[in-house]
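A single protein chain has been omitted; all remaining protein chains appear in their positions.
So that you can tell them apart, the chains are marked A and B in the order they are listed, and the count of residues begins at 1 in each.
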Amino acid sequence: MTDVKMTVNGQPVLGQVEGRTLLVDFLRTDLKLTGTHVGCDTSQCGACLVHVNGAAVKACTMFAFEADGAEVTTIEGMAEPDGSLSRIQQAFQDHHGLQCGFCTPGMVMSAAALLKETPKPTEAEVRAYLEGNICRCTGYHNIIKAIMAASGQDVSAAVA
Amino acid sequence: MDKFGRSQPVKRVEDVRFLTGHGRYVDDISPEGALFGYVLRSTMAHGEITTLDVDAAREAEGVHLVLTAADLEAAGVKMGLRGTRVKCPGGRGAGPERPVLARGKVRHVGEALAFIVADSMIAAKDAAELIEVDIDAAPAHVATAVGGPELHPEAPENLAFDYGLGDRAAVDAAIAGAAHVVSVEVPDNRVIVNSMEPRGCYAEIEDGRLHLCVNGQGVWGPKDDLVRHFGLSPADVRVTTPDVGGGFGMKGMVYPEMILTAQAARVLGRPVRWMSERTEAMLSDNAGRDLTTTATLAFDEGHRIVAYKLDTIANMGAYNSQFGQAIQTELFSKVMPGTYDIQTAWMGCKGVYTNTTPVDAYRGAGRPEAIFVLERAIDYAARELGVDPWEIRRINFIRPDQFPYTSATGVTYDVGEFAKVLDRAEEKADRAGFAARKAASEAEGKLRGQGLCYYIESILGDKVETTTVVFDEDGTVQIRVGTQSNGQGHETVFAQFLADQTGIPAPKIRVVQGDSDLIPTGGGTGGSRSVTVQNTATLATVEVMIHAFAAFLAEHEGSDLEAIEFDDERFRIPGSNLTPTMLEVAEMARSAGQTDLLTHTKQIELENRSFPNGAHVAEIEIDPETGVITLDRYTVVDDFGNLINPMLAEGQVHGGVAQGLGQALCERTVFDEDGQLLTATFMDYAMPRADSLPMISFTSEPTPSIYNPMGMKGCGEAGTVGALAAITNAVQDAVWDLGLRDLEMPFTPNRVWAMLQEGACAAA
């Protein structure tokens, strides 16, 4: 067992993990942050996407010990300080950018990473950026709309 | 429409918890201290189990229990899982046992051999590696064909059933005398369902009763299964379902793991949890589609269809899954002749067992398959006969004056304005501009094709449903429903509907679903039934409630019952200043000690199904040098009847189209000759991604159903039903002039390029 120490959603946390403990297991099991999901084991689906030191990473393809000393943000840390939905989260609700909700945490985390890099992405840029996130319910249509709307662009003209 | 709920794009209340990471999926909520179950699965497709030695695993650190088939038998657990046997002309289909754990033989890779329960998942997995398994390998039967190495002695030649419906002799005679006859073979590839949340469950003993929590599509089926397998009294079993990360039909069926997890909890008296991993899911979740049909259409001189004949061979996988035998037979038959006036039809379907994962319902379950065959065939026939593919459909549509119309397969359609919807699609898809777009593509060396599918869906699932409304002491209201959200937004829709009918503010209404203790019966989610059937039940319950409350008020106020009115918000009592809301009457009743007025329930049965229909138009571009297909435009015009929440209905279409597109363009399931699944990860199995699709144009062109009071038609599966033929016909359009006729999904770059080479050879 190894000691790990990290900051998760602004809170310092300590834990003891086996070498083979994945970051996603540490978050879900030890910290009870179950918003980060496991949808595959090959870093294709993006349901486990979190931010480590500000960068989007797949928590199923990273060991907990590799996040030792890091700042980790999960979906539970994405709402506004007063608990209301963030701009991106609100846009997902406004534009029906989710159905079953299982891929949604990863989509929101990906969207946040994209908009940090590219504040006003085109539709093509959003689609290309989401290549590491799979959704089985929405056909992506409303996810694209939501992300573009969250970037402050008018999506009313997008094909209805 | 106002009378029965306002059509409005209300935002979903469930979204807040999903968006903030507070969804409650089954793997998020298992009881503290639950042990972890892990399924050891067969790595061989076919063979005799000669050794299954679990002794070392039982002794391993952290292991509490290992279950084998012998353990289940010794404990008196019924081994055979439920599996429908379809009614055929020669008697019912075969009924070989599908055991909870393989006994004697294994019949597909991924079949469960043993269940290991340990302190942690890792301990269970480590222990599984200590299990000695020897399988005397037999040759695998992988091709969807009659004959080959036999899987079950009960099914000679691997024939599961030989189904037939219609008057074959009449069809053959009509074909023999027809002016034109066109046949085409239509393969429909196997799809792995891949809900983003895999299957999972936990089980515990609560006050001496068995509680199974499972991410299913309705709690009553699993409850019946537990009762049956364990010989328990229904009163001793509770099944619940929390948030579900997509089901698509796949999660609606019984699986071995539910029984295993529950049995482990019973044996150990401790909670046990099980969660599938992705590769496990791909090996053990029921797959979808996987059939090939030869379709023959016969026409008169005026291109009116005079006969329609289908011969299908359908892959069942290794066993009868719960509804496996019903999908390509009874369910397929519901829309077999589609929107066309065809009264002379025959469908034959042989089901075969193979050493592959069982096949069952996948979004649409038989109806996408039927429409794909028909729409591929009619489009193909039009091209063969030199008729415009849109025109041949108009010639054959059932006319509005023919409704109600009973089809050749005995289904009565209530209403339909197919030509009107098609006209709208022609305009929305800018068919007039297609020639210019095609010329532009050609100038860049690309092929362009436009494909149409005119589909009709039959809503399926249980026609019976119940709504119960409960007024709680804290001033909130429960609406208990027998359907089950798998992500479609039921919490919002059902609460909003009740709010519109009763004036009770939606935020005060809580939708309760997925608990067999609170809700004695229900039909779950499936067959696009939920909103239509549940809201119909809610309407009936509201009526009961209004009547009961009015009677109470009449007595309370000493007024005439007949004179009391409810105006969707308040009761109006002649001669009284009192204008109470529903919530206020409930409180009055509570104060008066009339607790019987705090719960209202009504069960309804729909008079008939409803029949959503519409046109999908796909426009694709092919790069002939690589075979890469780009879906450039996609247009949907749907007649879903009245829409309760257009935003959510449209979302269902988007998702359905994406699933159809996935099957048509990228999702390919590959078993090798030994029955090994070669596409068992997301690296090898190509799911559609955000850049696989364009924005989808959606238009509602409603003709309300007359078989339910809201005039609704259901929309959950329609997107998938339309997409397969629209895309395939677009590909056909693009390559027709190259002489290419045999098309087989998925149209991956490699396969399209190879096909184009054949075209080039043929042309040379």
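Heads up, the rule we're going with is that a residue touches a chain if its C-beta (ideal position, glycine included) is under 8 Å from a C-beta of that chain, and two chains touch if they have at least 3 such contacts.
As a convention for this text, contacts and distances are computed from a predicted model.
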From the options "Putative lysine transport system ATP-binding protein", "Caffeine dehydrogenase subunit beta", "RNA polymerase sigma-70 factor, ECF subfamily" or "ABC transporter permease", the chain left out of the display has the UniProt protein name "Caffeine dehydrogenase subunit beta"
Considering the complete complex, of A:Phe65, A:Phe102 or A:Tyr140, the missing chain is touched by A:Phe65
From B:Ala686, B:Ile706 or B:Leu738, the answer for touching the chain not displayed is B:Ala686
On subunit B, the omitted chain is touched by residues 120-122, 125-126, 277, 279, 625-628, 666, 668, 670, 678-679, 681, 683-684, 686, 689, 691-692, 748-750, 753-754
Subunit A positions in touch with the non-displayed chain are 2, 18-22, 25, 41-43, 46, 49, 52, 55-58, 60-63, 65-66, 110, 113-114, 128-129, 131-132
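The criterion applied here is as follows: only the chains that are shown with their structure count from here on.
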Whole-angstrom distance, CA centroid of subunit A to CA centroid of subunit B, is 28
Listed in rising order, subunit B residues that touch subunit A in their complex are 9, 11-12, 14-23, 25, 27-29, 122, 194-198, 243-246, 248, 277-279, 486-489, 647-648, 650-651, 653-659, 681-683, 687, 689-691, 693-699, 719
Subunit A residues touching subunit B in their complex are 18, 20, 28, 33-42, 44-45, 47, 74-76, 78-79, 85, 89, 92-94, 96, 98-105, 108, 123-124, 126-128, 130-131, 133-144, 158-160
